[in-house]
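Structure record follows, encoded as structure tokens.
Up next is chain A:
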Amino acid sequence: MLPDLLAVGVPWAVASIVLPLAVALAAIALGPHARHLVLPGALLGAVIALAAAAQVLAHGAWHHAVGGWLPPLGIRLRLDGLAASFLVATAVVACGVAGFSRRLFEPSARRETRAGFAFWPLFFVMWAGLNAVFLGADLFNLYVALELLTLTAVAMVALDGKAETLAAAIRYLLFALLGSLAYLLGVALLYARYGALDLGLLRAAAVPDAITLAAGAIMTAGLMAKTAIFPLHGWLPPAHAGAPTPASAMLSALVVKASFYLIARLWFDVLPAAATVETSQLFGALGAGAIVFGSLLALRQEQLKLVIAYSTVAQLGYLFLMFPLTGSAAAPQPWAAAAWTGGMFHALAHAPAKAAMFLAAGLMIKACGDGRLAPLAGIGRDLPIACFAFGLAAVSLMGLPPSGGFTAKYLLLTAALASGQWWWALAILAGGLLAAAYLFRVLNRFLIAPAEAAPRVAVARRDQAIALALAGVSILLGLASLVPYQLLQIGRPAAAVGGLS
Partner candidate 1 sequence: MAAASTFLRRLALLAGVWLVLTENQPSAWLVGALAAGAGAAISLRLLPPQQRRVRLARVLRLAPGFVGGSLLGGIDVARRVFQPRMPLDPGWLSYRTRLPAGAPRVALGAEISLMPGTLAAGMHGDLLHVHCLDRRLPVAAFIAHEEARIARSIGVAPDPTDG
Partner candidate 2 sequence: MPVLVLSTSLVPAIVIFFLAEAQQRTRTLVNIAGALAKLALVAVMLDGVALGVAYETRLGLLPGLDLLLRVDALALLFLTLSAFLWLLTTIYAISYLGQGPHLSRFFGFFSLCVAATTGIALSGTLVTFFIFYELLTLSTWPLVVHQGDARSIAAGRRYLAYTLAGSAVLLLGIVWLESRTGPVEFTVRGSLAGVDAPTLQAVFCLLVAGLGVKTALVPLHGWLPAAMVAPAPVSALLHAVAVVKAGAFGIVRIIYDVYGTTLLHELSLGIPLAAVAAFTVIYGSARALQQDDIKRRLAFSTVSQVSYIVLGASLFGPYSTIGGLAHLVHQGLMKITLFFCAGALAERLHVHKVRELDGIGRTMPWTAAAFTVGALGMIGVPPIAGFVSKWYLGLGGVQAGHVWVVLVLAGSSLLNAGYFLPLIYRAWFVPGAMDRAPGRERPFWLIAPAVITALASLGVGALAGLAMSPLGWATLIVERNYTP
Partner candidate 3 sequence: MILDIATLVLASAGVVFFIAGTLGLLRFPDVYARLHALTKADNLGLGLIALGLVLQAGNVWQALKIVLVWLLAIFAAATVSQLIARSALVQRSSSPAARDS
């Protein structure tokens, strides 16, 4: 029975887009009654994502021509191992956030509240947008999906309605829109050059001429602005730190990955021939810069959520190290597969860890009534589960074993040393140490015995447990990394060649 369901007869990939959209529309229509839909919707979304992954594992990559129209006329959806992995990561984080937010945005006295109304449509559309980005195989369709993310993300940042978050949201919006427009300009050029928008068709047709390279460069620059890679990171910390906690989790864990995902698709899938040694080293330099500067800035923050947000800036840097380590079709590196898989693994492992960290931080701030680090002293006694979750997530972010972060780091390091690019290995290791430095700065606070017991607002154990569960997932990813690894290999771009051993 199960294999039948996993076969192409049930388009799980399509369902992963349709379901969250349907829930979002229902949430707009139903207002305060929508909260009964939230958990079933989220869980069903998770089931769909897992089924999609299982389908890929069982039957390989899956393509679907939407409306029955093949490219170049129509739009294709592509569910390969990479897409499936991101679907699952998204579903895991989204389920956690949904469970966490359910009571946060509960209507008061059966009356709809502003944030309560807005959050759920934004949340589910964001989820659908993420899935659409991961599944999209058409450049312009991806643009629309990206804008879906931009709008939901910006609105979420501003959900608190405070002046600082409004400014942060505007800054974010400016960056994101500029990035989208740059991307769109590249799409226009590519379409004018090749008459196709489908990734597969473009790969078949693309030659590394001036227009193609310029289009790729413009698109990449735009996407980098949206990914907040150093030195375009300025908008991220205030936005992610200012957003309501569940939004912070979604943004930091997932949304920034979407544009990164597109960069990776672009360079590995569409224009592998265009990647030169210089460009990939430049990407690596940006990544290393992000790691070092992001970490150093994280070390200087006095607000808990800002520490975590700057940590995102730093962690995004690792993702860009996969470009020099993978090399290109023109200049392939040994162990490219390890580098590519390591980079993607990092993106996947970072998601639940960062979400857990933000959720835990949100609870701590709620308990303290203060967003600074200092009042956290001794909170380990009051919120042990949240603190433990924070610690576990920190383990993954530092890349310490056993965690998904470690697996990623191991793969990236291996590729760096095997290809003789030891300087990236040093950046990776330095990043781990710096992460330890800024995270233990927080963890220390948990264990300090305060001079006098500070008053704390009570926090539900269930909410803490959600953070713990997400952190647990990021740890588990390090112990049970074989299946995700295999999943990632299905449909791996040809540019990322070379075996692990």
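A word on the picks: all candidates are chains of the complex that A comes from, given by their letters.
Here are some notes:
As a convention for this text, contacts are C-beta pairs under 8 Å (C-beta built on N, C-alpha and C of every residue); 3 or more make two chains touch, one makes a residue touch a chain; residues count from 1.
Note that the structure is predicted; figures quoted are calculated from it, not measured.
This complex pairs chain A in touch with one listed candidate out of 1, 2 or 3: 2.
Only residues 335, 378, 380-381, 384, 388, 395, 398, 400-402, 406-407, 409-411, 413-415, 417-418, 425, 429, 432-433, 436, 440, 444, 447-449, 478-479, 481-482, 485-486, 500-501 of chain A touch candidate 2 when the two sit together in their complex.
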